[in-house]
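Heads up, one of the protein chains got dropped from this complex, but the rest are sitting where they should.
Let's turn to chain A:
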Amino acid sequence: MAARPRVVAALAAALRDLDAAEEAFADAAATCLALAEPPRDVAAWLYVAARRRAIDAIRKARAEARTADAMAGVSDMADILNLPEPIPDERLRLLFICCHPALAAEVRAALALRVICGLPVGAIAQLFVVSEATMFQRITRAKAKVREAGIAFEPPERRHWLERLDAVLLALELAFTAAYADAGGELSADIGEDLGAEVERLALLVAELLPQEPEALGLAALVLLARSRARARLDAEGAMVPLSRQDAAKWDFARIERARTILGQAAERGRSGPYQVMAAIQLTHARRAYDGAVDWGAVLRLYDVLLALRPSPMVALSRALALAQLEGAEAGLAALDALPDHRLALARPWHVARADLLAKAGRAGEAVAALDAALALEPPRAERLWLERRRAQLA
């Protein structure tokens, strides 16, 4: 159902109850689908209908009597079909509420992804590399705590923003990771909106609110740079186009320029951090459009910094690929093979990277085997099409 995240966020803010918001939305959506004629403004209709439903439910639950009385006025609406009530955009505010320090650190970003972005619990579990059951339990507990512990739904005072910023940025980063991996748009279709566009909007808002925080600026720049390539990422048949093969003319230079400016502002603060370094890496790639070539020495140095700031198997893998550009495919392969026991966590990127370097080293047979290993791990459609094409070229 389109508009779900926007409506649920507005409901949660109005009802001060994340669970009630989701339930009321589901009810209202079912009613809406059963209507003979769809309402003119589906989102507004859903918001009003769901809020009315939730308030009725709350009234029935006597325990919440005080809250219901406070909101009694709004349920007396005549013709909700034609009410063009503007939906308050509460998502940024809710993002900060979900990242409240009274919630366990490991659940803040996850809760935000569920409530603000409407990501399915299964997708969130994947991002955090835990089972769906574990993630479901964490999110359920967090919602109950928000409801029962009396967490304020007013926007936090400015001085409290900073203690929530790390979780806010992590939530946005992970939401964007999910959106970016969804080149084919299946997830966005499921959620009912362009997740990447929404994350970009929120990341820019956070950067605007906290211009003195270089990492907030860094994340905004990172998202802008990734989105600057949206038109170049897929070919006519919907196959993925790897960064190195993208037609730079298709990049969005307004976004690249904006990212460059934002990253410059961040640098003036003199405090580096992982998001700024990641954005700097992407900016170095973007410079290919101006310089005609990528400065791989700079990329490698930035990956070294990133590895020190925030080590991860994926960063180590990317570093190995940068190394291969400078010292040859065999050096890259050696670095890939030296990656310790994290292969399972990133099995597919690892096989894809190996296939790339094996092909460059002239070891076509092994490259095909690596591609087969990657294809066996169920890549998304765009990636599968690309890998199959590579395989056909090599075989």
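Operating definition for what follows: contacts are C-beta pairs under 8 Å (C-beta built on N, C-alpha and C of every residue); 3 or more make two chains touch, one makes a residue touch a chain; residues count from 1.
Rule of thumb we're sticking to: contacts and distances are computed from a predicted model.
Novice: Looking only at the UniProt record of the hidden chain, which name from "YCII-like protein", "Intradiol ring-cleavage dioxygenase", "Binding-protein-dependent transporters inner membrane component" or "ABC transporter permease" is the right one?
Specialist: Answer from the UniProt record of the missing subunit chain: "YCII-like protein".
Novice: For the chain that's not shown, point to the residue among A:Ala104, A:Ala149 or A:Ala392 touching it.
Specialist: A:Ala149
Novice: Using the definition of touch stated at the top, determine which of A:Ala102, A:Ala189 or A:Ala395 touches the missing chain.
Specialist: With A:Ala102, A:Ala189 or A:Ala395 as choices, the missing chain is touched by A:Ala102.
Novice: Even though one chain is hidden, which residues of chain A still touch it in the full complex?
Specialist: Residues touching the hidden chain, for chain A, are 62-63, 65-66, 100, 102, 148-154, 156, 160.
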